[in-house]
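Right, chain A next:
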Amino acid sequence: MLEIKDLRASYGKLEVLKGITLKIQQGEIFSIIGPNGAGKSTLLKAITGLMPHIEGKINFAGIDITGLQPHQIADIGIAHVQERHRVFGSMTVKENLLMGAYIKTKRRYIEENLEYVFALFPRLKERLNQQAGTLSGGEQQMLTIGQALMMMPRLILMDEPSLGLAPLLINSIYESLRELNSKGMTILLVEQNVKKALQISQRAALIENGAIAFEGSSEELRCNEEITKIYLGLC
Partner candidate 1 sequence: MKSSKAYIALLVAVLLLSLLPLLMSSEKHKYLYDVLFTLNILILLSVSWNILGGFAGQVSFGHAGFVGMGAYAVALLHHHLQLSPWVAMPFSGITAVIGAMLIGSIALNLRGPFFALSTLALAEVTKLIVEGWRGFTMGTQGIVIAQTELLGIKTTGGLYFIITLWAAGFALLISLLIKNSRYNYYFLAVGENEDAAIAVGINARKYKLYALLVSAFLAGLAGGLIVAHTGFVDPESGFDMVRTVEPIFITIVGGMGTVFGPLIGAILLVPAGEYLRTEFTKAHLLFYGVLLVVFARFMPRGIMGFFRRIGK
Partner candidate 2 sequence: MLISIVINGLLIGCIYSLIAVGLTVIFGVMRIINMFHGDAVMLGMYAAYFLHEKYGLSPYVATIVTAPIFLAAGMAIYKILAPIPPKQREMSSLIITLGISFVTATTAMLLWTADYRTVNLSYSQEVFDLLGTRIGYPALISSIFSLLLIGGFYLFMTKTFLGMSIRATAIDPTTASLYGVNVKITSMVTFGIGLVLAGVAGAVLSPIFYMYPFVGSNFVIKAFTIVVLGGMGSVTGALIGGLLLGVSEALASTFLEYSMKDIIAFLIFLGVLIFKPSGLLGGRSRV
Partner candidate 3 sequence: MLRTVFYGVFLSLFVLIQTLYAQEVFKIGSPLPMTGAGAAFGEKFKKAYSMAIDEINAKGGINGKKIELVIDDTQAKPAVAVTNAKKLISSDKVIALVGGWSSGVALAVGPVAQDNKTPYLLEHPALDDITRQGHDYVFRLQPTTGMYSAALEDFLEKVVYAQEKRKLKVAYLYVDNAFGQGVAKYGILPYFKNKKDKFDLLVSEAYNEKAMDYKPLLLKAKNANPDIVVLTSYLTDGILLAKQTKEVGLQAKVFSGTGAGHSMQDIYEKSGKAVEGYFSSGPWHGAIKSPQWKKWRQDWENKYKYVPGEHEIEGYVAIYVLAEALKGVKSSDIIKQREELQQSLKKINMDTIFGKIKFENFEGYTNQNKAQGLTALAQWQEGKLYQVWPKDAAEREFKY
């Protein structure tokens, strides 16, 4: 579904991605793990057009999306849930959800999609007219996922959903991701919480220094020697 070929990206003179090649299959959860600063978030930003200078090729469902503007990529059907749950703090929960349905062709399905989101996160329905900035961290994370769902995307890029959340909340968020996936949603997941990520995903890749160090099934990665060394025996 998503094919990335020899993707390079840089901040000024600092090259952050040094030639990444990846293929994401339809219907799978693909995890990208790796240490801080390895280029995981940058990879997502490069896909959705937030990096100003990239080289290589990105192909999504047969369309070449390399170098497109973020809003064009959103139109094509990729949702990008950024890290640290960036909601529009001074807008209400409802307005935030409606912003998710900003793309013209999706406005028709607002009612159904809202129901779908509320079914997944009943907490949001209770707080519908509250300012998003006053929600707890976990609720904000739910809201951003809800916003992404309002876009009716074919692929969700998920950046560190567990960051800064209590373990109980993390479990609940991951439960919802699993549920989404079971209904056929493709998810590209970036996580520092390696254990969680490899539990949920079918396949995964380890990025180090802007390049892919390992790629394979999540099972393989969990038992890989190198990774075991760094992340203390997950196998």
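Here is how the candidates were picked: all candidates are chains of the complex that A comes from, given by their letters.
To be clear about the criterion, a contact is a pair of C-beta atoms (placed from the backbone, for glycine too) under 8 Å apart; a residue touches a chain by one contact, two chains touch by 3 or more; residues count from 1.
Quick caveat: nothing in here was measured; it's all calculated off a predicted structure.
With chain A as reference and 1, 2 or 3 as options, the touching candidate in the complex turns out to be 2. Per the touch definition, chain A reaches candidate 2 in the complex via residues 48-50, 69-71, 74-75, 79-80, 82, 86, 88-91, 95, 98-100, 102-103, 107, 131, 133, 147, 151.
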